[in-house]
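Missing here is one protein chain; the remaining ones are kept as they sit in the complex.
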Amino acid sequence: MLGFGPMVRRALGAALLLATTALPAAAQQAPVDTLAAIRARGTLVCGVNTGLAGFAQPDSQGVWRGFDIDYCRSVAAAIFGDASKVRYVPTTAQSRFTALQSGEVDVLFRNTTWTLSRDTSLGLDFPAVNFYDGQGFMVKKSLGVTSATQLNGATICVQPGTTTEQNLTDWARASNIRFTPVVIERLEEVVAAYVAGRCDAYTTDASGLAATRSAQPTPADHVILPEVISKEPLGPAVRQGDARFADIVRWSHFALLVAEEMGITAANADAALASDARPEAQRLLGKSGDLGKMLGLDNAFALHIIKAVGNYGEVFARHLAPIGLQRARSPNALYLHGGLQYAPPFR
Amino acid sequence: MSQTTIDPRSLRPPPKRPIRLSWSDERVRGIFWQVVVVGIVGSIIWWLYSNTVHNLEVRRIATGFGFLNREAGLPIAESLIEYSPTNSYLRALLVGLLNTLKVAVVGIILATILGTIIGVARLSRNWVIAKLSAVYVEVIRDLPLLLQLLFWYALLQGLPGPRQALHPAEGVFLSNRGLKLPWIEWQGAHSLALLLFVAGLVATWLYRRQALAKQIADGNPRPVWHVALLTLVALPLAGWYALGAPFTPDIPALRGFNFQGGLTLSPEYFALLAGLVLYTAGFIAEIVRAGIQAVPKGQWEAAQALGLRPGTVLKQIVLPQALRVIVPPMTSQYLNITKNSSLAVAIGYQDIVSIANTTLNQTGQAIEGIAIIMLVYLSISLSISFFMNWYNARIALVER
Partner (left out) sequence: MSDAATHTPTPARTPPITLVGPIGWVRTNLFSGWVSSLVSLLLLFLVVKWVLGFLDWGVFNAIWSVPNDAAGRPDTSSCRALAGTGACWAVIGEKHRFILFGTYPYEEQWRALLAILVFIALFIVSAMRRFWRKELALIWIGALTLIGVLMWGGLLGLAYVPQERWGGLVITLILATFGLAFAFPLSILVALGRRSKLPAIKALCVLYVELVRGVPLISVLFMASVMFPLFLPEGMNIDKLLRAQIAIILFAGAYLAEVVRGGLQTLPRGQYEAADALGLSYWKKTGFIILPQALRLVIPPLVNTFIGFFKDTSLVLIIGIFDLLTAGKTAIIEPAWQGFGIEVYLTVGFIYFCFCFAMSSYSQRLEAELNQSRGR
């Protein structure tokens, strides 16, 4: 007797029906050629933070905004000429690399520090550095602390699971400082703990400190200590082994830098295309040469990027200046102004 | 296969029937279905396994537990054993395991006490008490535990800072750094005394068991208190005295940023414990109430008619009967406390999940990290199940 009862049969049928409706939208073939896969899909899938003021955060209408988001948009503009063809996948500190490795996302714009072990042992490539950061400390002014060396015996709030807590222990050992950690995973929680006075100091990347400080009712009550205890070059990450797509991400970033060097903005890009006689500007905007085609993109890819998000300075001013990050005299200034942001020539 | 006449073969004991290789033989069908199901499940597992091995190779992700001996470099705020960031991952995980046990064991004890009180209060004749405990049970059970934990943690952070700490008694400070209590400097003599005390507990229990057995045999009650006094008080004191009777009070004092010395209960531990206890107590209260209500009213009345005192009625008549209803669901609540303690990761108490999570993040070895978490919880859960099953069998109704 192989007969199933009608109830069992119906239940099985229902399960199968629902499974077939749910699966096709979900299972998708991961790309070997990332660019071809993105084109075939019609959207870029971008891994972002689950919520970090200034970098990636949904607004009241549920629209993602931030520095990293504009970078996602710039890559989409480069590929499609349309910056809106992006899907954002929020990733946690644990799941970000798995998401990239498994092809769930095409590129990761998620405040990821470029380190040797990540570059080699995780199967990732870091095409560029779009933000130079470093780990620092913030304390309440009322504490009267002016240097990190005075933090002996303090309670320090730190987020685990990144390079941050390892930098902290390295630094404490090197400078012979004893501290009590308060280790909290979620950003909002760790900030709330610091603000409530659960810790004497809060340590994270300087950009995060500035963002937290500027969000306080009276930012002047908090001091960011002068010591920077680590190098944190933040940038996009792509899967290893697809050099062409890595090139596209890299040169999208450089296009933003070169546009700023040459004073081309979202507002004057069309005018510059028509009238700018500088040869590099013409090559950048795709009027002459075929640089875009060499990347496998539209020749005017940089023009699309600039019209969609502006140049590097505009992106920075739009998202990072409001959270209190200084650009002048920081490593993120253009090399012309003494910073580290330096793009190879568009030639 | 249905038969209208009685098959004389069915009168014989079934095992003697030889297996016929026919679809109408129940055992053949049984074996067939088992082979099919095991085959399907086995091939799915094999498929997942081979995918995983392939992926690990392609993505060049390290495997194995070699990382356990590497230096962890992760700071841990509270630890029952000596720990510094230069220790290995193995030791860090051990610290996490002890932290999990610390919150689970204390949580189980407190939730049982509070839950019993609220469960009894729901049956109180006082309207205010009964209604308030009913509201408490309803509200607490209808809110996600995670939300409650976040709420308690936010509340504890609202306490004043260390310099304005509440100071209700000498050496006791309550601030947003936690509760500070005076303690003594722990030395070998104290460990010996503690050891003797535990040994005394076992000895007293054994003696009491024997005394009861004898009382049942000849009806003469035998006092236990002198043995208890000897093994629980005198021997530990003697051990402590033999090693020089060290006693150095360790009173917390504000030095620099924080209180130094003394015993600390951190806000993270406190919030997690409070959340777990208050949440689970709501469920335990319902179990206790149902258990007490399951004891027939006649049992109360009969006991009162015999002239027993109310305390004795509860202890000797009602509770033993209620326990039979209470213990099985209580076991799953104890398991829930243990498993729910893993939510510590959200409020910064460094339990096994939090530390294994950081470990897998630093090493990139997700499979090993999650395997450790699961193994730890499985062993704890199985231990609790075994203990409670044993206890349940002990108190079960002996049918004669």
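A and B label the chains in the order they appear, each numbered from 1.
To be clear about the criterion, a residue touches a chain if its C-beta (ideal position, glycine included) is under 8 Å from a C-beta of that chain, and two chains touch if they have at least 3 such contacts.
Computed from a predicted structure; not experimentally measured.
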item: Touch with the omitted chain, as defined above, among A:Val195, A:Val249 or A:Ile305; value: A:Val195
item: Candidate in contact with the missing chain, chosen from A:Val89, A:Ile177 or A:Met262; value: A:Val89
item: For chain A, the residues touching the chain missing from this view; value: 1, 3-8, 10-12, 14-15, 17-18, 21-22, 25-30, 32, 50-53, 57-64, 87-92, 94-95, 98-99, 101-104, 185-188, 191-192, 195, 211, 214-215, 217, 323
item: Where the unshown chain meets chain B, residue by residue; value: 1-3, 30, 33-34, 37-38, 41, 48, 51-52, 54-56, 58, 125-129, 132, 138-139, 141-147, 150-151, 154, 335, 339-340, 342-343, 345-346, 353, 357, 360, 366-367, 370, 373-374, 377-378, 381-382
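By definition in this document, only the chains that are shown with their structure count from here on.
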item: Centre distance in Å when chain A and chain B are each reduced to the mean of their C-alpha atoms; value: 42
item: Chain A to chain B touching residues, read off their complex; value: 1, 93-94, 97-98, 101, 121-123, 143, 151-155, 158, 160-162, 165-166, 168-170, 172-173, 179-186, 189-190, 192-193, 196-198, 200
item: Contact footprint of chain A on chain B as seen in their complex; value: 1, 29, 58-62, 73-77, 85-86, 150, 153-154, 157-158, 161, 176-177, 255-258, 260, 267-268, 345-348, 350, 354, 357-358, 360-362, 364, 366
